[in-house]
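The other protein chains are all here in position, but one chain of the complex has been omitted.
Read from first to last, the chains carry the letters A, B and C; within each, the first residue is number 1.
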Amino acid sequence: MVKEKTFAFFLGCLMPNRYPAIEKATKFVMKKLGYEILDMEKAGCCPAPGVFRSFNKVDWMVAAARNLCIAEKLDSDILTVCNGCFGTLQEVNKHLKQNEEHRIMVNEKLQLLGDYEFKGTINVRHIGEVLGYEIGPWGIDDMIVRKVNARAAVHYGCHFLKPTRIREIESSEGPTIIEEYIEALGVQSVRFKEQLTCCGAGGGLKAYSGDASMTIFGEKMRNIDEVKPDFILDICPFCHLQFETGQDYLNKNKECNYDYPVIHISQLTAYCMGMDQEFVGLQYQLMGKNYIFGEKEMKKEQEVV
Amino acid sequence: MSECEVIDEEIKEKIQNIVVFMCNECGQGSANTAGVARMAYEPAIRIVRVQCTGQIGPIQIMDALNNGADAVACVGCCIGACHFFNGNLLSMHRIKLMKKLFKELGYSDQFVNQYTSRAAEGETAVGDFEDIVERLATAIKEEGTIKDGC
Amino acid sequence: MSDIKEEHKEFMTDEDFDQDFFKNIERRSNIWKCIQCGTCTASCESGRWTALKTRSIVRKVVLGDLSVLDDPDIWLCTTCYQCYERCPRDVRPTDVIMELRNYATQRGNISPNHRAVVGYLKNTGHGVPINDEIRQRRIELGLEELPPTLFKFKEEGDDEDLKNFEKYMFDLPPVKEKEEETGGE
Partner (left out) sequence: MTIKEEKVEKTENVNEISKESDTEEPRIGVFVCHCGHNIASTVDVAKVANYAGSLPNVVKAEHYMFMCSKPGVQMVKDSIKELGVNRTVVASCSKNQHGKTFARAIEEMGLNKHRHQQVNVREYCSWVHQKEKEKANQKAMQLLEAGVNRARKLEDVETRKVKTTKAALVIGAGIAGLRAAHDMAELGIPVYLVEKESTIGGHMTRLNKTFPTLECPQCSISPLTNGVANHPLIELYTNAHIKNIEGSLGNFEVEFEIKPRYVKDNCTSCGECAEHCPVELPSEWDMGMSMRKAIYKAYPQAIPATYIRDKKNCIECNTCVNICPVQAVDFSMESETKTVKVGSIVVAAGYDEYDPSEIEAYHYGQKGYEDVITQLKLERMLSPTSLTNSEVLRPSDGKIPKSVVMIQCVGSRNDQVGNEYCTGVCCKFAVKNARIIKEMYPDTDVTICYIDVRTPGLNFEELYKSAQEIGVRFIRGRPSEIVRNPLTGELRVIVEDTLSQTPLQLRADLVVLSAAMVPPEGIGPLGSKLHVLRSKEGFLKEFHIKMNPTLSSKGGIFLAGTIQGPKDISESVAHAGSAAALAAAPLVKGYIEKEMLIPTIDYDLCVNCGLCKTVCAPAAIDLDENGTPSVNEVACKSCGMCMPVCPTKAIQLINFSDDQLLDEIIALSGGGAICE
């Protein structure tokens, strides 16, 4: 049995190496929620499902299994904050638990990398699902100290829900888990056209063809711009990167003038739980540097009473 | 087919009696059609007429093997076309289990097989027979006859 | 890859296809069952803007048309899984494309940018490695300067895991003579 109320915190690449503020916020949130967060020493890239799986599926599984083994040694489920990490680790974890042939194959190769053996004792979780279902909009209310009065364009990203038969979280055609959750934080989700489409970053496309990636992203931004949200809310540092650098790119190359702050669910939650705006880290980001949550702060009902 | 020819005579000599349970409908029909068309096949094939392959169980199969048969097969109607509703599926399932059992006991799982055929097409029956012989020959080559295993 | 066919060739013939090549592809029987309904292409957010036509890619696999492995379009999929979710024959085109990329990689069809990413992984354990600016930022935020990942251990001299990683994982075939430049950041 894995330890309760404990997570092995899988960092991945983008969060610690590009958006450390999300790391900070996540640790803050999980601690407030009463979870113990364990470091996964010597973890590496998940590795990214689009890129590395494209080159060699077996190695992709082996590298993922290595990360899973680190968490198995800690007797804890893995917490990820990234759709890509979740995609890789959850899928490989489930697959190797079921497929004995591949498990044997992967374990053989794992020995080359060190003292690792995949046993299949843990599960992989995503922050969106932990906040959205485990804590839930009903539970978060007691934990927050302030609400944010804002309209957000919610972006689920692809690998959080899909493939639905592997993720088993919610339907991918009309999900509401994140919307319902942020509503409890005071944030209203504004629906926009083709809300559930891809941001265009995944599958190695951002690296392979920036142009193509930006074309897909451009459409996404046009649809978001139509509803003029206060900020874009995501649950994945890779989407985060796309929204950040993408707006910048469109501004520079396509005569656009976007400046929507991009906020990860951990950042928003941390702020509502009382973390200072300074640590939310918007000042480090490319877009919406000057956005201040507090300007539109809402009092929690109890406090009003 | 061509592989059939390369089965060496020595092994072929070892194959004397293959008991084939054929159902009263498509099984018998196809074997009769093959006969009418004079389609030659291995003389070791010994056909038993039964109502339905679903009637055949481990008792009959083991009876045959215990009494010297080199292999046993059931031939029924095509899937979905069983004249007794689903006897062929039942038999198929049963034979799958028997194959598993054979394997676990250390015998080749090719000593018992299940086939389907079509009454109007003698080729289907002959194809089944050829396949039985071929599989049996390969099994014998690799693991010896069932009698050797006894 | 060029679209121009040899001039004297008017028809494709059986020799142009390798029926056996994809025989080991996963879930092959499902791929063979594709009814070319186009749900995948219609679902495809990449294909709306790019040359990627998911249905055609599946078709080429069914035909055994190996040119699909040299087709840059297979690298345009964003793995959004939209086609995977909706295909009525459960072909799972996303998985098909991922597998085709594996074959393409073996043929050396890897973009320079992708090569670079593999390089980062082997060197640092991360597809996106850290830089000085972020190190500084981490300190400002009150985090450790380096996260406790492979790279930190390498910096501290414990680089055995990473070495093994470099040695055994993600071996790519050498760069082809005339590798096309593809865009990207």
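Observations on the model:
Convention: a residue touches a chain if its C-beta (ideal position, glycine included) is under 8 Å from a C-beta of that chain, and two chains touch if they have at least 3 such contacts.
Since the structure is predicted, the reported quantities are computational estimates derived from the model, not experimental observations.
Although it is not drawn here, the omitted chain touches the following shown chains in the complete assembly: A, B, C. Among B:R49, B:K103 or B:K141, only B:R49 touches the chain left out of the display. With the whole complex as reference, residues 35-44, 47-48, 53, 55-56, 82-83, 85-90 of chain C touch the missing chain.
Summarising the interface, chain B meets the missing chain with residues 16-17, 19, 28-29, 31-32, 34-36, 38-41, 43-44, 46-52, 54-60, 63-69, 80-81, 83-87, 90, 94.
Within the complete assembly, residues 171, 173-174, 191-194, 226-227 of chain A touch the chain that is not shown.
Throughout what follows, only the chains that are shown with their structure count from here on.
For the pair chain A and chain C, the distance between C-alpha centroids works out to 22 Å. The set of chain B residues that touch two or more partner chains is empty. Contacts with at least two other chains are made by no residue of chain A.
Taken together, the chain A residues at the contact with chain C in this complex read 11, 13-14, 16-18, 20-21, 23-24, 39-45, 47-57, 59, 62-63, 109, 112-114, 158-159, 162-164, 172-173, 197-198, 200-213, 215-216, 219, 245, 279, 281, 284. Across the complex, chain C meets chain A through its residues 45-46, 48-50, 75-82, 84-85, 92, 94, 98-99, 101-102, 105, 110-111, 113-114, 116-118, 121, 125-131, 134, 137-138, 141-143, 147-150, 153, 160-161, 164-165, 167-172, 182-185.
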